[in-house]
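A single protein chain has been removed from this complex, and every other one stays in its place.
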Amino acid sequence: MSVIRQSDPKAWTHVDDTEYEAYCKEKGVDPEKYTTMELLTIAAARQTYDYSFIFAGTGLPMIGCMMAQHTYAPHGMIIMEAGILDPKLIEVPISVSEARGGYMAGGLSNMADTFGTYAQRGFCTFGMLGGAECDKYGNLNSTAMGGYYSKNARDDGKPGPAVRFAGSGGANNIASYADMGLAMMVQEKRRFPEVNEYITSVTGSRGPIGTPEDRWHMGLFRGSGTTIVSDLCIFRSNPQTGELEMAEIFPGVDEQLVRDNVSWKLKTAKDFKPFAVPLHEEIKIARMVCDPNRIYLGRKTKRDLAAEK
Amino acid sequence: MAEATIPTFMRGKDKIMSLSDAVKTFVKPGTCICPGGFSYTKKPFALAREVIRQNIGDLFATMNGGASIVDFWAGAGLVKLLDTTYIGLEGIQPVAFNIRRSIQDGTIDVEDYSNYGYGLRTVAGRYGWPFAPLMAEFGTSLMEHDTFAKMGLRGKKADGSWIHPSIAPARAAVIEDPFDGWGLRPHAFEGGDATSNKTNALEQIRESTAYTGNKGVKVILVPPILPEVTIILAQRVGERGTTRIEGILGPDAEQAIAAKNVIVQCEKVVSEEELRAQPYSNTISMMFIDAIVEQPFGGFPGQVSYYYDYDWDFWRNWAQLNRKPKEEVKEFMFNWVMEDEWSFLSTRPGDGYPTITGTKGLQRLFELRADALYGYKPGLARPL
Partner (left out) sequence: MEQHKRIKARIVPEDQRLSEFVEPKESLETWQKVIAATWDMTIVAVAYNDMRIPLRRVPETLETLETEISRISDETTLNIIEEEIKTGIRHFSDILENSRDSRDRMDRILRATWNRRVELKS
């Protein structure tokens, strides 16, 4: 597959340096130092390439796909499930169905049509998602923990699941139809179990490749593997086994910290490399072009909060 | 020839109803109701509030496209069954707290689909198909769980009638593709297809023995949705029901056409001629519309493309408010909706939550006016 990367920062959306400094002063952020959410955003955008189709789910992918459009994938086409094809994002949407996300779109259609005409029909390179839980083979759980069933469908006398999440939404379909999964998640040990209790979305191989447990043997006709961008590192599925491996590690993160925050014996990818430090240009775009209100970038992980203490 | 009677759905201007009459006529306790719109966009909030005002409970809510309305209803304790795909509030709150709490404490039972799975159900409902084919959801827990079956709500009674008329006899079914994957395209064209996707595992899925035990391409069939009433919001509706939705469509047209009855809440009722001058821009034909309610700004606190933006400050506050104790939320909901919609719109916007300008009521609503050239209000302050 020929990969076209638009990696020349000179060609990216321009941000004036004086304006940037004034902005940083106003928001009380360090112009040079990036935050966890900014790193996640930049790392996700770097996984994409130009002329690709990015089907973006709700949550962090909103800022992820916008960042991609203003940097590495300026001609990439963003798809959002409420019916949006190829918008030109100038303000970050908070929903996959809001007018900000539909600005200057190539077309506005309906939900079934988005998945049908664009995804099932064959225009979905990256399936960009968020998730609550991710297992060893890149399966996401965004539905429930502690038993799926609600009260009147349960056999154990409990009133319902211990924790109920949002459910699939478009996530399952985006994962099912994408050539490559691309999920953005905060990494905690409990969020990275070896096996998910509930599989909502199959972003990777689902099980060991070549066994009846893999995604293709289960009937999915697309997909090649997944990339999970956490706040500590980047996981990629091993093309032979399907297992998630540590492929890139973020600057200043200790490998042991990554291992301590997954529940299986994590392998290191053959082509493992340190993640290139975010460019000044990337941080500027993330802040001033994508999310000046800091709706997503202002969020803090538990680790951030602990570090502040 | 039998004497001709005018079918109710062909009626003329008497479709135009007051908010309270429309809800009273079509929504009853236990009704299978399908709210349209998507998260913060074109949600028929005026109709949703009227359901709360009339305290219509035991609802069976079914919808694609976000849970903001059902989170209000769940807060008011009006929902019993939920057949849906997503119960989050997207960028505002990852999981809508009232619904989450009600599922965890056993007051709401929920059946889950994926968006496309459900979307295809709406397509089947729209076209009157017995089912629609889905190529996702394979290998997931969605396929392994069936809440309504475990509750004994699927299938037929001894007398041959459906146990629950709004619930299909099965959540999904898996068949072997009688066309052996021919429709999955790339192999059918010399040199591949002109799609962007590079992966196509047709040969591998032909080896799959999952679900049926036999080798071959599998297809999931999903049943249609058949709601008793769908409520939607449109910018303009003609006097006899011709409906025009501008901007993102979401699930509205399919969910409406699949239903028995449709109530449309609109920003303005206009002459049929106005919409028929440009017929290709119309979204839903008049015969599917049973009640028309004109309620400008009735989409508050949501966004109506080209007319007004969502009330960011309201939603930011809502994400705190819906976490309060259940009884407190319930009391808030019934108090919040007031006695009628105009009182509500004159009082509640900007009321009880911090805003930048401190304005209230209709004045606040005008602050949210969208720029017609963008579809939203550019530069709307959205502090975290």
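Which chain is which? They are A and B, in the order written, and residues in each are numbered from 1.
The rule is short, and it goes like this: contacts are C-beta pairs under 8 Å (C-beta built on N, C-alpha and C of every residue); 3 or more make two chains touch, one makes a residue touch a chain.
It should be emphasised that the depicted structure is a prediction, and the values quoted were computed from it without experimental measurement.
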Chain not shown, its touching partners among those shown: B
Omitted-chain contact residue, chosen from B:Glu176, B:Asp193, B:Glu274 or B:Asp340: B:Glu274
Interface with the unshown chain - residue positions in chain B: 270-271, 273-274, 277-278, 281, 359, 363, 366, 369, 372
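Throughout what follows, only the chains that are shown with their structure count from here on.
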Between chain A and chain B, centroid-to-centroid distance (C-alpha), Å: 26
For the chain A and chain B complex, residues of the former touching the latter: 1, 52-53, 58-59, 62, 81-84, 90-91, 93-103, 108-112, 115-116, 119-125, 132, 143, 148-154, 159-173, 176-177, 179, 198-202, 206, 212, 215-224, 293-296, 298-299
Residue numbers on chain B that touch chain A, as the complex places them: 38-41, 64-66, 84-88, 90-92, 94-96, 99-100, 103-110, 112-117, 119-120, 122-123, 135-142, 145, 147-148, 150-151, 181, 184-186, 193, 195-202, 204-205, 207-211, 217-218, 247-254, 303, 305-306, 309-310, 370, 374-376, 378-379, 381-384
